[in-house]
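Missing here: one protein chain of the complex. Every other protein chain is in place.
The first chain written gets the first letter, and so on, giving A, B and C; residue counts start at 1 in each chain.
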């Protein structure tokens, strides 16, 4: 698409497990609500995809407050997956989201594999959903609370069950709180994941020394933001080399430069979380910055960046 | 020790595996060189202990430059254990260090369990060493490069072998790059560790987007500094509850308030690394700040803080 | 309409040891502002501190002037205190559900410490709407009673309380207010301040069957209702506890809706 008198436009589109994204930048689940909260600030139609807060089968009240604590260059949260549950999502949130053109990715979490299965089945019947993102950073109540995403076999089982219950593309989102994230990545790839998203938050804690109490009511929280970027980038680089399916990279992306680092490391797309909490326009600025960078570098296609890191 | 006309002095002394530390604040291995570098700035005799850079059996040249990259609120380093080796340490560094009164803790690392054994044996013959700190965040060349500290049995084996070859107290320093750090902690405790130090750095990466190359020549580096504090604090809290031996907490401690968080979380002592690289006086400021805090809070003994977190 | 803009600092005045009055030029926000709403302020050029800081709207003038009043608590407000006139500050707002604004009624405004900040703006708008305003203002000591001149210049009935008795009544401001409840037969009460004071206020209002509103604080990230990080516990009419965002459902809540026992 050459515009008269202008530089040729660069291609920003990428493909992820059958979905075409007009650009590789999307919100990270849980930081973008159900989209509507950001509509006063940005045109949701400009995003690579829409990704909603993780939903559960039943309404989840979430953890008691305080749920937030700021670290240095990082945010510690223990929202506890607060969400209105599947029914209300389908009835009250989905119709609004359907009005937008970018593919809608619905993040799901269960306490048992059965809950994942039911969520997958029910969402697959609904209209306007482009893919499921399986959040496996939550405890399996049937296995003594072990987090699904920390054991390859459990991660694989959730993936396989979701696959069985849906025709939609399945993205599996990994937790970084493991010894070897590539083992988990390969396990979910083998189980049928069409793409892998990473990283979810790092486990962390803060203490209020005046009250001698944990700063978060839930004691432990998830660390996100610029603080974790090096950890996220390393995990993405390793996973991108270990699997064949596309990777969606995230963790501390605040600027277009950060996003480019993730693409060079092998991510086919990126997600932006904490940055949006600080600046509602972060995602659109990153998209614009990415386009500028490509133009400046004389690159015609964003895909030339993907995995282009020279070792 | 009440001083005439003054407030009673608070007790800062703690005990760790038979060593009495005049206060619970010490340098973190690798950030304090061999002590002499900081002598122009602080009185080394004021420290709780002296902890030297990890030494290896043979001289280690370290990784090629660049070895450093700054993240947001964090430092990524890949020094690669550069050190002059055991012989030069004994001949050229130890005599200097012996002049100081705080207990000298020597950090050691090996590529095989045999190297750990030999280091332990040789250092135990030398005079002026109070304890060994076993750095298990390095690859076992005989086991395909798997990091000793990521497998409970391997971590236990290194600990046991070091114990066999020394009469000195043994501190084992854990890597946080594992799924469940308490399993490793219990394994080294069972194998005879007299204290546990944590955390070593988190694995991370950065990319120079202009050159499309890793920012560190070694590709991967270790992340330290304020960015990792929430992760470190959570690991310390969990390990302190999982083991009976004392814990030395570290990771992002920049101020006395940070140190107090670690003590409340259950650390008997703390180590300060990156802060010293930014401010050579950081450790002594933290000691002074800790003393002030105790006085202000009307506490007579720092041990009242240890593990005093209310859940 | 919610804005995200760069506001120019007109002036920053130090009112007390660690309290600052910040005057900003932000016409779009000033015009839209309702008492009880807040702005979400970026307090850094870097990522440390990372999050915005919520600050109540203290006043909003006709000339597009927006006034904030804050106490330096930590890194964010310390950064703010370093900003000088001419510099630009990124603010997002006006945000949140403000106070109910009746007409021609008698209102009690009860401020504890920095809780005075949004109540001054409420007083101004309440007076404009023909209400009679009793303004109860308590602090630790007379040094920590700010903006007395501004309040006196307004047509409020001002009642002061200090913990040490250095100005007005000696004791909690809620105790002072309590004495006036019977005789002044208020139509509505409003409070902002430390949570224990709010709980005491809610209890007194409840006993007097007085409709009452309180402004709550919680740590915030987005300030937009998206992250669900800033919740407070509320109770539904049957006493069941649930969580509501302070940034969108509040910061002002009906006193009876707040789940006080946590």
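We take it that contacts are C-beta pairs under 8 Å (C-beta built on N, C-alpha and C of every residue); 3 or more make two chains touch, one makes a residue touch a chain.
Quantities reported herein were computed from a predicted structural model and do not represent experimental measurements.
Going by the stated contact criterion, tell me the shown chains that border the hidden chain.
Computed over the complete complex, the missing chain touches A, B, C.
Looking beyond the chains shown, say which of C:48, C:134 or C:244 touches the absent one.
Checking the options C:48, C:134 or C:244, the one contacting the hidden chain is C:48.
Quick one: which of B:254, B:271 or B:302 touches the chain that's been left out?
Of the candidates B:254, B:271 or B:302, B:254 is in touch with the missing chain.
Which listed residue (B:77, B:113, B:140 or B:268) would be found touching the missing chain in the intact complex?
B:77
Using the touch definition from the top, which of B:61, B:144 or B:298 touches the missing chain?
B:61
Taking the full complex into account, find the residue in A:10, A:26, A:50 or A:73 that is in contact with the omitted chain.
The missing chain is touched by A:73.
What residues on chain B make contact with the chain left out of this view?
For chain B, the residues touching the absent chain are 30-33, 37-38, 40-41, 53, 61-62, 64-70, 72-75, 77, 79, 82, 225-226, 254, 274, 276-281.
Just checking the interface: what residues of chain A touch the absent partner chain?
Chain A touches the missing chain through residues 72-73, 226.
Spell out, residue by residue, where the missing chain touches chain C.
Residues in contact with the chain left out: 44-49, 75, 78-79.
Simple rule for what comes next: only the chains that are shown with their structure count from here on.
By count of C-beta pairs in contact, what is the leading chain pair?
So the chains sharing the most C-beta contacts are A-B.
If I average the Cα coordinates per chain and compare with the overall Cα mean, which chain comes out closest?
A
Taking each chain's centre as its mean C-alpha position, how far apart are chain B and chain C in Å?
Distance between chain centres: 46 Å.
Provide the list of chain A residues touching at least two other chains, using ranges where the numbers run on.
In chain A, the residues touching two or more other chains are 72-74, 226.
At least two other chains touched by the same residue of chain C: list those residues.
47-48
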